[in-house]
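Read the structure below first, then the notes.
The other protein chains are all here in position, but one chain of the complex has been omitted.
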Amino acid sequence: MVIVMDLRAEEKQIKDVTNRLERLGFKTHLIRGVERIVIGAIGDRKEIVSSGIEMMPGVEKVVPIMKPFKLVSREGKTEDTVVNIKNFDIGGKDIAVIAGPCAVESREQLMETAKLVKEAGAKAIRGGTFKPRTSPYSFQGMEEKGLELLAEAGDATGLATITEVIDEASLAVATNYVDIVQIGARNMQNFQLLKAAGKIQKPVVLKRGLSATIEEWLMAAEYIMSGGNYNVILCERGIRTFETYTRNTLDLSAVPVIKQLSHLPVIVDPSHATGEWRLVAPLAKGSVAVGADGLLIEVHPDPVKALCDGPQSLTPNNFSVLMQELELVAKSIGRSV
Amino acid sequence: MVIVMDLRAEEKQIKDVTNRLERLGFKTHLIRGVERIVIGAIGDRKEIVSSGIEMMPGVEKVVPIMKPFKLVSREGKTEDTVVNIKNFDIGGKDIAVIAGPCAVESREQLMETAKLVKEAGAKAIRGGTFKPRTSPYSFQGMEEKGLELLAEAGDATGLATITEVIDEASLAVATNYVDIVQIGARNMQNFQLLKAAGKIQKPVVLKRGLSATIEEWLMAAEYIMSGGNYNVILCERGIRTFETYTRNTLDLSAVPVIKQLSHLPVIVDPSHATGEWRLVAPLAKGSVAVGADGLLIEVHPDPVKALCDGPQSLTPNNFSVLMQELELVAKSIGRSV
Amino acid sequence: MVIVMDLRAEEKQIKDVTNRLERLGFKTHLIRGVERIVIGAIGDRKEIVSSGIEMMPGVEKVVPIMKPFKLVSREGKTEDTVVNIKNFDIGGKDIAVIAGPCAVESREQLMETAKLVKEAGAKAIRGGTFKPRTSPYSFQGMEEKGLELLAEAGDATGLATITEVIDEASLAVATNYVDIVQIGARNMQNFQLLKAAGKIQKPVVLKRGLSATIEEWLMAAEYIMSGGNYNVILCERGIRTFETYTRNTLDLSAVPVIKQLSHLPVIVDPSHATGEWRLVAPLAKGSVAVGADGLLIEVHPDPVKALCDGPQSLTPNNFSVLMQELELVAKSIGRSV
Partner (left out) sequence: MVIVMDLRAEEKQIKDVTNRLERLGFKTHLIRGVERIVIGAIGDRKEIVSSGIEMMPGVEKVVPIMKPFKLVSREGKTEDTVVNIKNFDIGGKDIAVIAGPCAVESREQLMETAKLVKEAGAKAIRGGTFKPRTSPYSFQGMEEKGLELLAEAGDATGLATITEVIDEASLAVATNYVDIVQIGARNMQNFQLLKAAGKIQKPVVLKRGLSATIEEWLMAAEYIMSGGNYNVILCERGIRTFETYTRNTLDLSAVPVIKQLSHLPVIVDPSHATGEWRLVAPLAKGSVAVGADGLLIEVHPDPVKALCDGPQSLTPNNFSVLMQELELVAKSIGRSV
């Protein structure tokens, strides 16, 4: 890290700072500029967090140089991570599409959707069973009954299955039924849940928090990996900005940025990001072109009657058309769907 | 709600929409404008959520008219809620100051701080025992051992005690030791935790999420109240914006807005909002002048050595000076500290 | 518009509001709900702006129903606008790429760049001559001398030319030299400049402001069109958010949203949005896939020595490779570059 001393820092203050740094195990380099003194400090990044240097008299600011994450970093592992799931991979050459309804509502709804998205080319079926809802008066999910239906749909179609977990209890139940667990945007910094997800064997889709920086998102992935689970798939799903025409602002730049910073695969959820089915197709194509390893798309056999998020769901027919378009875009960049 | 039909909506589509609304139990009013047809629908707001109207052909948009919250609303309860805690109130004429270190680190550190903030006029001592940290490599808190120390500090000084809980397990433990539990910004939409907090008897300080709108924040309070716990204290602690000089942007406008919309008391945490102790005093005074019912202020006997958030902690001496200044500002608006 | 009356609004207040609305020329419809009274008002949207209804006793809020823009709206003109420029179109089947350096620096630099981007397939050359710079100590542009060079480069290569104008004076000069004028993000609500741009005959590229909503952006285009200049090309270039890994957050959702709301063509500038040349290629491909009608890309023969924005400039070689990739992506969605 670099310590910038105040314009009027006294020699004694400079000495106190270098002494403290050296006691903490850092090597220091004093750089005397025209207007200011800057101290370069070399050592273990973990010590910096609680060094207290920022509070010492004469210190103007502390500029960290090292990135705070390790296991997720491409610096430590240069080749891409490929996560193996049942019958397919995420992070390799093929782009994986995960599709299904916002919520599992009934056996009939789920089986019908599973069959249709399978035919259209999806690799996995999604379906919410534990629903985190903004309002306590909204439908809260079918819970374990929904998980049973998901497992049944997976068996019947050969699709992998994924559902969102919202705490340690739902995580424990879900791992008995599904192939992938998802941690939602609102729980991206639910550190208890991240720790628990670090101890399971199944792949985890980690959605970006609504107001999470890319660095915080990677630190959340670091939590899971530091627990021993290396099968983390990042999912961009829009960030909160001042723009209100779309529910959130899909940050497609995050895809190539993640590819620079990390070896982990990254997928995109255009349905939740926009909240509007008409925008899903163009943004799905844009996601593929920008380098995403997969997509998470809401499909409902009858969006008008959906118990949640109908407005952002594609009909099976629209989804089928989109899959054909995606195949063409994927080919144009040397990949396939 | 109001349904705005598309410019080119056909008569049949209009009819389908009104029919569906009426089957859902709404009374409808058709307003034929110069360019557009608008349908007013009157009925139970809970039905609207899953009405699917937004997806019907010919519908341009649905504009909700009613606010989605009920129990927190000032419309249903016009007089201010006053929450009684041990030896003081929040939400009445007096402004309550809660102070203490970011984390409970040791018996000595906590006892010393408790004594000093009590002398300066604080009503409660805060101290983190379960720490939600961005990095898995940071200090994670003393947990139950810290709670014991908090209880001891409360007994010794007569101060009320408060700590942050991060899941149902820590909530269950904490309620055995402290007078108030706090739900942090990152857990504001941890709905499992909110539901659990709705079933305890103790007051809950509910911090605003980093990217939570005021409406979402009130809906989170609604979760707690709908479980039966009416002792909710809202705490503004800064929102995430593009500005980086301060850690977050303290939204002091939220204080009078909350007072308009809700009967619940609202306090302010200038320490976490700014991340910089030099900004705490002016913003604490601003918070009082703008109408806050209390303050949450970080105080540490030796900020340089603090295990977390030293840069935003006041020394006991600075805190003591601030308390005297706050008393003057409070008096100027007819209140006291 | 819809007027929502306060829960406790009195009959007299309701009457006053409807009377005032009717005097302003609106037809009113009273809708008596279970908890609230809502008034639907039909009439000229221009009257609403200064109706003062929002201030009347008993009024809780006024909800506008109509969009505030007219000439830019797809409702009034359903077919896409195609802007004709010298030797090419923007808004038709072909995707137009405009390339060149951030600033015109010298004859040699510009001629070399023009030749190279022309060979790679660009349709127009860009080059800043009047530079709006955040710091008064930065290079401020070659002004008219730069315009002469741009015109020369256009003549020599057959490329169309474009430069940014920053006030009425630079607009007046620039129209003598270039084929397209650009209004930058910082001037998107410089209404004097917008009015002046409404009186010229040449096409205008209107960049989205850093914190402009899509609606405000369209209103800025409305300013230009209401002056009589219908050749407006919208350019998405990133909005300001909390994320700092990229300079701004490129909002690719804005492209299909604009296509829904307006008939105007929309292009994307991935160079300014990200500030990092490594991100330009993936986002350029994403822009094409999402439906953009063109791209604005910074190319510099020697980015290390560029007087401005070197870090976001492609080398001619990288640009040439990108153009071949873009052609494939464009084909995959039935267009060409």
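Annotations for the structure displayed:
Which chain is which? They are A, B and C, in the order written, and residues in each are numbered from 1.
Criterion: a contact is a pair of C-beta atoms (placed from the backbone, for glycine too) under 8 Å apart; a residue touches a chain by one contact, two chains touch by 3 or more.
Source: prediction; values computed, not measured.
Summary of contacts with the chain left out: across C:27, C:74, C:186 or C:331, the touching residue is C:186. In the complete complex, the residue from B:84, B:106 or B:332 that touches the missing chain is B:332.
Checked against the hidden chain, the listed residues B:123, B:272 or B:285 yield one contact partner: B:285. Only one residue in the set A:36, A:195 or A:278 touches the chain that does not appear here, and it is A:36.
Although one chain is not displayed, its contacts with chain C can still be listed: residues 46, 49-50, 52, 54-56, 68, 132-139, 166-169, 186-187, 189-193, 195, 209-211, 216, 219, 222-223, 226, 240, 303-308, 310-311. Interface with the hidden chain, as seen from chain A, comprises residues 2, 4, 7, 29, 31-36, 38, 40, 42-43, 63, 65-66, 75, 240-242, 244. Of the residues in chain B, those that touch the hidden partner chain are 211, 213-215, 239, 241-246, 249-257, 260, 273-274, 278-279, 282-283, 285-291, 325, 328-329, 331-333.
Keep this in mind: only the chains that are shown with their structure count from here on.
For the pair chain B and chain C, the distance between mean C-alpha positions equals 38 Å.
Per-chain CA centroids place chain A at a distance of 26 Å from chain B.
Residues of chain A in contact with at least two other chains: 211.
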